[in-house]
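Complex shown without one protein chain; remaining protein chains in place.
Labels run A, B and C following the written order; every chain starts at residue 1.
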Amino acid sequence: MKKKPWSGRFKEKTNERFEEFSESISYDKRLAFYDIHAGLAHVEMLAQKRIILRKDAKKIIHGLKKIEKEVVEGRFQFKPELEDVHMNIESRLFELLGEVAGKLHTGRSRNDLVLTDVRLWLKDSAAAIVSLTKSLIRRVAEKAENNLAVIMPGFTHTREAQPILFSHWLLAYAEMFIRDCQRFVEVLNHTNISPLGSGALAGSNYPLNREFLARKLGFAGITQNSLDAVSDRDFIIDFLSASSILMMHMSRLSEELVWFSAEGYGFFELPESLCTGSSIMPNKKNPDAAELVRGKTGRVYGHLMSMLTVMKAAPLAYNRDFQEDKEALFDAADTVKNCLEIAELLIAGMEPVPEKMREGCGRGFILATDLADYLVKKGLGFRQAHHAVGTLVRHCEGLGKSFEDLKLNEFKKISALFEKDVYKLLSLEQSVRAKDTAGGTAPAQVQKQINRIRALLKQMSTKSFLGRR
Amino acid sequence: MKKKPWSGRFKEKTNERFEEFSESISYDKRLAFYDIHAGLAHVEMLAQKRIILRKDAKKIIHGLKKIEKEVVEGRFQFKPELEDVHMNIESRLFELLGEVAGKLHTGRSRNDLVLTDVRLWLKDSAAAIVSLTKSLIRRVAEKAENNLAVIMPGFTHTREAQPILFSHWLLAYAEMFIRDCQRFVEVLNHTNISPLGSGALAGSNYPLNREFLARKLGFAGITQNSLDAVSDRDFIIDFLSASSILMMHMSRLSEELVWFSAEGYGFFELPESLCTGSSIMPNKKNPDAAELVRGKTGRVYGHLMSMLTVMKAAPLAYNRDFQEDKEALFDAADTVKNCLEIAELLIAGMEPVPEKMREGCGRGFILATDLADYLVKKGLGFRQAHHAVGTLVRHCEGLGKSFEDLKLNEFKKISALFEKDVYKLLSLEQSVRAKDTAGGTAPAQVQKQINRIRALLKQMSTKSFLGRR
Amino acid sequence: MKKKPWSGRFKEKTNERFEEFSESISYDKRLAFYDIHAGLAHVEMLAQKRIILRKDAKKIIHGLKKIEKEVVEGRFQFKPELEDVHMNIESRLFELLGEVAGKLHTGRSRNDLVLTDVRLWLKDSAAAIVSLTKSLIRRVAEKAENNLAVIMPGFTHTREAQPILFSHWLLAYAEMFIRDCQRFVEVLNHTNISPLGSGALAGSNYPLNREFLARKLGFAGITQNSLDAVSDRDFIIDFLSASSILMMHMSRLSEELVWFSAEGYGFFELPESLCTGSSIMPNKKNPDAAELVRGKTGRVYGHLMSMLTVMKAAPLAYNRDFQEDKEALFDAADTVKNCLEIAELLIAGMEPVPEKMREGCGRGFILATDLADYLVKKGLGFRQAHHAVGTLVRHCEGLGKSFEDLKLNEFKKISALFEKDVYKLLSLEQSVRAKDTAGGTAPAQVQKQINRIRALLKQMSTKSFLGRR
Partner (left out) sequence: MKKKPWSGRFKEKTNERFEEFSESISYDKRLAFYDIHAGLAHVEMLAQKRIILRKDAKKIIHGLKKIEKEVVEGRFQFKPELEDVHMNIESRLFELLGEVAGKLHTGRSRNDLVLTDVRLWLKDSAAAIVSLTKSLIRRVAEKAENNLAVIMPGFTHTREAQPILFSHWLLAYAEMFIRDCQRFVEVLNHTNISPLGSGALAGSNYPLNREFLARKLGFAGITQNSLDAVSDRDFIIDFLSASSILMMHMSRLSEELVWFSAEGYGFFELPESLCTGSSIMPNKKNPDAAELVRGKTGRVYGHLMSMLTVMKAAPLAYNRDFQEDKEALFDAADTVKNCLEIAELLIAGMEPVPEKMREGCGRGFILATDLADYLVKKGLGFRQAHHAVGTLVRHCEGLGKSFEDLKLNEFKKISALFEKDVYKLLSLEQSVRAKDTAGGTAPAQVQKQINRIRALLKQMSTKSFLGRR
């Protein structure tokens, strides 16, 4: 059956250059496992609804299981001239069973079939991503818990702003990754709907049991409009959008790992096993792992833009343009998974260098806000207090002094409200401890967050993601 | 108080060209109303926690309400030299109250404040979008119900494929818009979290009651990490992504409205009130409303790409780059709202032209699949049946005949399974009625969908969107 | 030499997962041929400048030529554990020659080398694209010349607007492709500059002769700043931008091929050899080739966005993020080449259906502008003439008449300026012939354009593109 499934109507042979151009088997073979399972469910339903004979169904099921084994064991021979994964499997079925194989495609179309396959594939991939993200979060929380005493400068505008716990910095990324998890769970829910039984575009002439198909394949429900069902790629864009945001978070983490492990800061030490040297400069230890992750952000953004472009102004229902969905999707999923694994290695392997961080906190006037709040607590309005401390900063800068170097009368020249107790404020530990509001950097708050994240991770079991199954 | 809030520390004056370049008041004035409300909640909390005196709080509340009135009545004078909306309001408060105004900013930062404002604004905007989308869905369902007898050709690959109900075509878009609603509800939930009280980056030295602030402002919860809270723009990207997908749907609807109302098809008549003529060609009636909606898809995709770029590799926490978030967000929200309104006008005003649609169904061999299924039901395998009917199509094409023109023996020459009852199949009504599976185009199924959508719309009350408040 | 080229400085082994993540040999092996040639030129220069001994150079040249043969004949064994193409070739050289191979890398770095390779590769690829585009233009011109008598409706807003020559429509695409050629020639010129000899970032300690290297490798000149040279990816973005615009043109052509070959219009017949059928609907003949080309537009846009993202905010000089440049570039080049070939097949194989086009011209009031201009020539202002003919259109529409059906007195009721000679205007041939301004659709003008394009193609010989070599 190497001739096209539609050859009846055609007089001319397909152009070879076009055949090569339009093949998808080189990448959609990834779907083979799911295509077979969709077939198994379909045949069982056809028999159940007496659309085909039970004995024919049995033969087809037997054949499909044989093919599944070939696929799983890597023995299946995919042939480019058979266009796509569906035709490859159907063709093999003909080889194994003869004409009865022709009954498999009763009441279904490649239009609904391919989406069933892709949705099944994506459910597994998204679940794997959730699982890797959780593992990364766990690692972040662990690192945070193990370093609760380490204080580093917190930044705004890439300027040292206020002291924070290193663990607090780490947990900011945990928050991002938690949102990523939630986003992928939403994508999973969007994906977890069965289009099977929608036919080519209009539904089917056979009394298909679509709910049965959905249940059998582990879907939470069925699509409600056949035209929409076969032309909908929203869930793929949802996935690419969630992936883009996750990669954006990765790029931020990478950026900070790169810069803060560089000579200017030295806050983190990256493991040599994730760095490379230079082919020319013997001194170099480069943070390639972090750089590559950051670079791969572009790749995923590109895939998102690609699919948005493909779908723009596409008329209903299926168009061949949509074949472009798969390579973007597959590559984005691979990239995200790889980056999650590398990020976990980076988090696990990075080491904070507390003395370098403390050095960073000694630059500038990182406790200035604490001084302003001190004045406010003594009764000054905040704006006035801010202005007073600003003037103090300028005064110190002029003299090359730090706050600790000032005599009390120098403080008092700026504001009479300063008392001897001001010196107690001038400690990083005190400053951090004072940020004791929810979500603040005080050790007690940070420990609370670690506990919350631990609890959350337990609660977000992968099973629960697909709870609607 | 025209001097900068940070002037204490600075010796030089801000460059005027830079001041102009960096101002945001020309667009963030949209946030004034929300900024005032965030201020009101904050002051109340400060008093409650005895961080400021109750009598000072009263004065500030009085002042803020006065300013609110000025804003609502359009009397408030925004001044570009005051940079942004926060400074404009604070400055006016100083004018009204004098030094006590300086207490408002106690324990908060523009970094957490601006996000509070934007989140409040976006909650309202997203809710408005949900409401407009529901209104559009309602209109689609109404149109579908009023035209249940109209049959049109359904397309794949822009080729007439199988007959479907015009209502079925309409409802495909209803499904897309329902997904859009769900997506915006998810965005709303992502947005509905209060960052207020996160300070500049590290939390606050004051015993702020963040839960009180959240409750007061109608948020469902609070952010959990101060660093993340002030540098997170995920919810904005979520919104832009949901908007891009919605616009993609709009572009598909527009594309079909444009082409199927054109001379080649004439399936739909668009209302003159949404068309324009030409400045040079007196004959033209152009579908500008649909074209413009389609064109605006690019604009929203662009905003999505813009924010993804801004956030790429941005270190923690706040960076001034983030100021770019607002114009993209505001313009996307405006665009989506406008397009939803125009789409509703288009749906309401378009009229199906049944005879033109029927003409479309008469071209090609639109009932070929029904013939193949007929043979299958008589016992042939589907692949064999498909091939037989394909041959029949080629036979007819050669003679310039349609299926109806064939004699029974011509049918029989292709397959002996054809019987006299084959002619009963050759009716559009019969074909449509036969697609009686869930989500199929049979009138009974379509009516079921209309009912389901009606029920869904009731269930998705806007209140419920913000149920977690 | 399986150990890393930088192993001297490192204590830890590279993590295997990271090694796999960071390898580029799976795709940069495409550069092997160019890498060897860059090596040959480099060694020759080193010997010439007496940086290495002539006899060592000879050995290395001999080794490289042997490797070149292995590469060309497909016998070369690329090893993933050797990271990239440069290390694979260097390692093989060690196998063949022993320690003397270590002299090849004297005075160069992978940072300048990889860019040399990529620029050489891109010059060939861009030249190939120019050549394919020219071939496509030639085909378009040929088709136009062979169908000069065919008249079709011209469109604005997807509405039949004025009659035009089918050849005129074709030549609109020729114009786009001519601009594409020019754009790729500009990209070629941007690419045609040698970075070799820039070292890792700062230049070289050896007295390299960079002009010699450039000349030897066929570059038109050398880069002027070593830091910029190794971190510049502009020419890749230039290429992706030119490719995106070309694909945009392709998408427009595809869109028109799809719709105007559809049942509603039937203006073009597409060859069966570039169409496919349906796995379920025996009647379908789908324009897949055109659809796929249109779909691949997204892919190329995505690559452009990807590289813009990678380069955003990248500090000087080389960063590992830049490794992401190659897959995007290679895939874009392949896609563009494939689409150009398919487009040429489509143009060659499509056939205009003149009677269907004439039918299209009979719908609406496609000669209305000619009537307005008629009145202007009789002395009316254009705006008044436009309004008069608009009224005439409305009058005809009300009565279901066309212009030809009107009696002279019906014309005169609208404007007394109408005379008997108005009927002479009511011919498509006359209308087309009258558009006799430069670039207009009159047959004489169209023939002139065909001649111009033919001349241009001759003048744009590929050699001239690289004239600056």
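Following the convention adopted for this analysis, a contact is a pair of C-beta atoms (placed from the backbone, for glycine too) under 8 Å apart; a residue touches a chain by one contact, two chains touch by 3 or more.
Nothing here was measured: the structure is a model prediction, and the numbers come from that model.
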Out of C:L40, C:L208, C:L292 or C:M350, only one touches the absent chain, namely C:L208
Of the candidates C:T391, C:S427 or C:Q447, the residue in contact with the absent chain is C:T391
Considering the complete complex, of B:P80, B:G98, B:P207 or B:P271, the missing chain is touched by B:P271
The one of A:S24, A:S194, A:S278 or A:N338 in touch with the missing chain is A:S278
Where C:N88, C:S254 or C:S278 are the choices, the one touching the absent chain is C:S254
Touch rule applied to chain C and the missing chain gives residues 1, 5-11, 90, 99-107, 111, 154-158, 161-164, 168-169, 171-176, 179, 182-183, 186, 190, 197-208, 210-211, 222-232, 234, 237-238, 241, 244-245, 248, 251-252, 254-256, 259, 294, 297-298, 301, 304-305, 308-309, 311-320, 369-370, 373, 376, 381-384, 386-391, 393-394, 432, 434-442, 445, 449, 452
Where chain A meets the left-out chain, the residues are 153, 156-162, 258-259, 262-265, 277-288, 291, 305, 308-309, 312-313, 360, 363-366, 368-369, 371-372, 386-387, 389-390, 392-393
Touching the unshown chain, chain B contributes residues 4-15, 17-18, 21-22, 86-87, 105, 108-111, 199-200, 271-289, 291-292, 294-299, 301-310, 319-324, 327-328, 338, 341-342, 345
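Throughout what follows, only the chains that are shown with their structure count from here on.
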Taking each chain's centre as the mean of its CA atoms, chain B sits from chain C at a distance in Å of 34
Between chain A and chain B, the Cα-mean centres are separated in Å by 23
Among chain A residues, those touching two or more other chains are 5-11, 105, 111, 199-200, 294, 297, 301, 304-305, 308-309, 319-320
